[in-house]
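Contents: one structure, followed by commentary.
A single protein chain has been removed from this complex, and every other one stays in its place.
We call the chains A, B, C, D and E, going by the order they appear; numbering starts again at 1 in every chain.
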Amino acid sequence: MSNTYENAAGLYPLLYETIIRRALEEDLGRAGDITTDNVVPAATRARALIVARKSGRIAGLEVSLSAFHMLDADLDIRVEQGDGNDADAGRVLAVVEGAARPILSAERTALNMLGRLCGIATVTADAVAKVNSETTRVICTRKTTPGLRVLEKYAVRMGGGTNHRFGLDDGVLLKDNHIVAAGGIGPALARIRERLGHMVKVEVEVDTLDQLDELLSIGADAVLLDNMDADMLQLAVKQVDGRLVTEASGGITPDNIEEIAATGVDLISLGWLTHSAKSLDVALDLELL
Amino acid sequence: MSNTYENAAGLYPLLYETIIRRALEEDLGRAGDITTDNVVPAATRARALIVARKSGRIAGLEVSLSAFHMLDADLDIRVEQGDGNDADAGRVLAVVEGAARPILSAERTALNMLGRLCGIATVTADAVAKVNSETTRVICTRKTTPGLRVLEKYAVRMGGGTNHRFGLDDGVLLKDNHIVAAGGIGPALARIRERLGHMVKVEVEVDTLDQLDELLSIGADAVLLDNMDADMLQLAVKQVDGRLVTEASGGITPDNIEEIAATGVDLISLGWLTHSAKSLDVALDLELL
Amino acid sequence: MSNTYENAAGLYPLLYETIIRRALEEDLGRAGDITTDNVVPAATRARALIVARKSGRIAGLEVSLSAFHMLDADLDIRVEQGDGNDADAGRVLAVVEGAARPILSAERTALNMLGRLCGIATVTADAVAKVNSETTRVICTRKTTPGLRVLEKYAVRMGGGTNHRFGLDDGVLLKDNHIVAAGGIGPALARIRERLGHMVKVEVEVDTLDQLDELLSIGADAVLLDNMDADMLQLAVKQVDGRLVTEASGGITPDNIEEIAATGVDLISLGWLTHSAKSLDVALDLELL
Amino acid sequence: MSNTYENAAGLYPLLYETIIRRALEEDLGRAGDITTDNVVPAATRARALIVARKSGRIAGLEVSLSAFHMLDADLDIRVEQGDGNDADAGRVLAVVEGAARPILSAERTALNMLGRLCGIATVTADAVAKVNSETTRVICTRKTTPGLRVLEKYAVRMGGGTNHRFGLDDGVLLKDNHIVAAGGIGPALARIRERLGHMVKVEVEVDTLDQLDELLSIGADAVLLDNMDADMLQLAVKQVDGRLVTEASGGITPDNIEEIAATGVDLISLGWLTHSAKSLDVALDLELL
Amino acid sequence: MSNTYENAAGLYPLLYETIIRRALEEDLGRAGDITTDNVVPAATRARALIVARKSGRIAGLEVSLSAFHMLDADLDIRVEQGDGNDADAGRVLAVVEGAARPILSAERTALNMLGRLCGIATVTADAVAKVNSETTRVICTRKTTPGLRVLEKYAVRMGGGTNHRFGLDDGVLLKDNHIVAAGGIGPALARIRERLGHMVKVEVEVDTLDQLDELLSIGADAVLLDNMDADMLQLAVKQVDGRLVTEASGGITPDNIEEIAATGVDLISLGWLTHSAKSLDVALDLELL
Partner (left out) sequence: MSNTYENAAGLYPLLYETIIRRALEEDLGRAGDITTDNVVPAATRARALIVARKSGRIAGLEVSLSAFHMLDADLDIRVEQGDGNDADAGRVLAVVEGAARPILSAERTALNMLGRLCGIATVTADAVAKVNSETTRVICTRKTTPGLRVLEKYAVRMGGGTNHRFGLDDGVLLKDNHIVAAGGIGPALARIRERLGHMVKVEVEVDTLDQLDELLSIGADAVLLDNMDADMLQLAVKQVDGRLVTEASGGITPDNIEEIAATGVDLISLGWLTHSAKSLDVALDLELL
């Protein structure tokens, strides 16, 4: 948990505050919160509990709470159960206290973000629990919500998962079309080695064991074993024999992940963690003071 | 369908192009698509089919395809099956033809957006089909993905649903805390009427039939019947007797929506349409030319 | 006045701080305030009084004063006479105290904004006083200064006026061209009802009493009685008999507003409030300390 | 007129397109033009005439028309009477033809901008006509609408006026407070000369003929004769005798400008040109095709 | 030195904070500082000394240090040797103390900026020392790094140099092509005088003594003597005889600047100050606490 906290602290607000600001602007529109502004007296104070209605893994709490501070820097905010922890249904995650208006106006923005990030962390944590292995990791993909990648990748980490590439620029993943266009795995890898720096890792996608053989004869950092069933994955892992990092990818869901994990691959990637996670049910319980 | 097409045309690129641009920037990072740039020759041309892998309702096709044009204005793009239509699994939705590099570099951004919007349209269309009513509408909420509200609300429309408020500024929704802070429904509504213009509608949330009685004696545009079961909803609808628009809200899912629809409420709102829809499985099949 | 203050407080800085920042950037340019920076010693302190040179209604004081804080967060700022209040000529509205340089550098930006918003509030208050009615309201239009709508609509409220639509997206106003394109009031309203949500109000513009008859037979939320003289307006109000909210619009000025008000319309709209209000004469009196 | 046209051409869209874009975004909000999108068929075409309802000087026509092109690049736009020309009431300034929807959706944004800039150009042209001098110029100030300075200064030029400083950074204007803080005109000017480059002009504000004497003994580029009446201005001009550019400033309006011009000052500055000009009445007449 | 400090204070953060923010975003990318975040405990504290490794003139220290505060507002920052001062090799310029992570993460951004600005100030100071004159000034040009002009011009001032134009809009510089296009110096200057305001200075470039003669007969504020050798410059200065400010420009380097200065020109401009200055070697020495 202290490790987790350190990760969280590493997410400088500079990396996400524009996302939160835009979300607030999107909800406040031009005229602001016309319900609250017109019926809640400016002097009314309140205490709000941010609560998990369902059990799950917490992620993005400080990120989401920053929405309150953007409307009112004087709000008093206290984290009760921080990122990377599990929360039972009913658990209070944070307490926000101060003027009632900004609390009501930022509520939906904060909860939309928190529910989404906790949702991702929770399915990730479930997948990690099912894999239950020291050597096989659960990893995410680039199938993230447009505009939210930094936060969704962070949520995967809070769920105990590991991140794959953050974008097209921080690692090479040679897929079938790249290989065909380059005239084969060999020429493709040769061009990569000639042109790219020493800090760039190279992974190659293969669909068959023959392609895998070819790749092993040339060498790379990792291999993406695309859409293989458990039997074929097992053969592939054996064939690789530790010479490459192995990644199983394609069609993996919570239903078949245990079977995949049993093949001994190093990495199991699921787009599902980010593109199909349901939001965790989180709520704000308000007490007027 | 022609109606739908007209709606789609109404979504001026000005309303969404910044979202697509940021999504591309997020994926290209600083160095761009280092895999494609280094192994695919600049002169290689390709034809890409945007395909629905699973059946569903199409939404956001032009929006998503704009990612290709942002990288290369010379790409030739042809829509085969546009927004608001249903597509069977395997249906080609659009064809993109031209330089291979920008097609490969924009692929993930376009598919991430398309999958998400089609996912929302598809669950909405399913809900509308289950409700199967001339008089009861399926509506969305403000529980949308931060930064994507305009597009997710649009996807709901493409699914045959109707939009609730777009934000805190374009309609009044008095919830319990507002009412308590204002000293009751009466004072709250009085303040709203005194201060807000004639173009603003007012909806009030009630939890009990007693509150509903009170509201009916005062008057408003609509009532949100919060977390009531089907029996209570039926009583409420009868009690209202057409004097207010009635909205059932809270805990409604595809599993119980038919039962809710049978109560005769005017509107059924589901946060679930936007916060828990899985992405539709869409893909890009590339043929190098 | 306490009511007014609450409205003011509802204008979160998030809604306007970008406007103020751009105005400062526009005035400071690349090199900043080269006069002040080069002749006023950095240690010089000053007290500035923000003063109304002419009498008027105050609006946008906190908004305008934020320009000083953007240059120097350490300035001490005290509001003496806040938004929504009337000020006599010579009245001190606020006191700014601290380093002389930022006070001098932000002066023009703050006064330009304050003068404009007070100007709008003042003409609005004058119009409201002339109407002098419990039942007829003075409302603004979308004829606002590009980029300043949120603030100019706010100034109208501070003047005692009420806001019409904030934009094209938060209410329907069917004008003659819309009606012709749709094939009549009936088809136009049918399409609106079919497609738009329950939180959107619908107003229809009519030029004649026959059109008004047609509209009354179909129904809407409000009617804009376009460019009618007082006699015709009176007939129209009688004809409507409370079934629609009535808005008189077109060619209304301070000179004829009393006559219009006497017709008993619910709303009188004036583009003039925002597009032709003169700035209120406000100034900054500086004392070097 | 050809000269004027050249000035207009010099206003690269890069200098103003962000202003127009924000104005459109402000009017379209999140959901866009819900009236037009829902009742005007996508295929409907129209011809719109941009017309001056009142006579005046044209300014900002191309700037304003760019709003139409931002929504639909395929619209055909033809300028009939360009910037810097006078238009009689009823004069068609431009014709916009193409899809009806974007024309209707951009109408208000374009007219708001056009009316404001023509309004400024018109009052400027009136002032210039009243001055009616080869040697005395009408100039503007920094009392412009926040965010629109570049366009309002341009409108002044189209009205035949000349621009004073564009901001705090492109010229020195020593006012009383600067002089006091620096310990006198002499020390202030010495510091300016020591620190600023050779491309910066220096103007000094004086309130009395004694101060003017002092300034003449030290030297500068120009003198601002602050709030002097016509008699005193005449004495000042005589005293200066061509050694400095003379600017009359403070309290000058269309009512007294002729009297001021008769004093022989080189420049007459009016904040009034930009902070109190009424919008020119411009309209869009639409014919559905 | 106190004078210099005042200049520095005049550089409001509003003028540069966006530049620093973008530089941090550029270095942190999407995932942030993955090295520091993962190996340095969040609780680790440190003291960092910002040190000049080589001797030079300090410029941009506060500007650069703002990078630390953007990541962590709680860092304690103390300037030891501020802008406009000389520092010997080894001199501590500032001390930053607090959490170790943000210090490590902002280090490179701060040093990149500081090294560049000190580099410019240092070469400027060297040039000024070589010129060693009361009457001849060293000035910069518009040959600055794209996006950094405000800071590089500031660095020139800290080096004891003076600024030429900040951009194309704050002064007129007529070059050969302008003159040819206008049909000669006379027509060009006539157009400028007719159209531009009294706060704009006008400089004209001449290549020959004949052109200089022509210019002297017409008059302007300054003359740019383009690419003339020392002998010709001396003749030109004599010919001008104080009637214009004289600027020597073109091909001037530290090697020949003394010779140029001896000609008695008023200004010597060097693009070299900004486009070819090496960064000063500055470093951050960290002590973990």
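Keep in mind that, in the parts below, a contact is a pair of C-beta atoms (placed from the backbone, for glycine too) under 8 Å apart; a residue touches a chain by one contact, two chains touch by 3 or more.
No experiment lies behind these values; they were computed from the predicted model shown.
**Q** May I ask you to name the displayed chains that the omitted chain touches in the full complex?
**A** A, B, C, D, E
**Q** Among E:57, E:149 or E:164, which residue is in touch with the absent chain?
**A** Final answer for the missing-chain contact: E:149.
**Q** Would you indicate which residue among A:165, A:178 or A:275 is in contact with the undisplayed chain?
**A** A:165
**Q** Which of E:58, E:158, E:174 or E:212 touches the chain that is not shown?
**A** Final answer for the missing-chain contact: E:174.
**Q** Which one touches the absent chain: A:34, A:267 or A:286?
**A** The one listed residue touching the chain not shown is A:267.
**Q** Taking the full complex into account, what residues of chain E touch the chain not shown?
**A** Spelled out for chain E, the touching residues are 19-20, 22-23, 26-36, 38-41, 44, 46, 100, 104-105, 108-109, 111-113, 115-116, 119, 142-150, 166-170, 172-175, 177-182, 187-188, 191-192, 195-196, 200, 275-276, 278-279, 286, 288.
**Q** At which residues does chain C meet the chain that is not included here?
**A** 26, 29-30
**Q** Counting contacts across the full complex, list the positions on chain B that touch the omitted chain.
**A** 21, 24-25, 28-33, 36-38, 41-42, 70-71, 101-102, 105
Heads up, the rule we're going with is that only the chains that are shown with their structure count from here on.
**Q** Under the document's definition of touching, what chains do chain D and chain E have as common neighbours?
**A** Under the touch definition, chain D and chain E have A, B, C as mutual neighbours.
**Q** Using Cα averages as centroids, what's the distance between chain C and chain D in whole Å?
**A** Averaging C-alpha atoms per chain gives centres 22 Å apart.
**Q** Note the residues in chain A that touch 2 or more other chains, in rising order.
**A** In chain A, 26, 28-33, 36, 38, 41, 105, 149-150, 166-167, 170 touch at least two other chains.
**Q** Pick one for the touching-chains graph, please: line, ring, star, complete, other.
**A** Complete.
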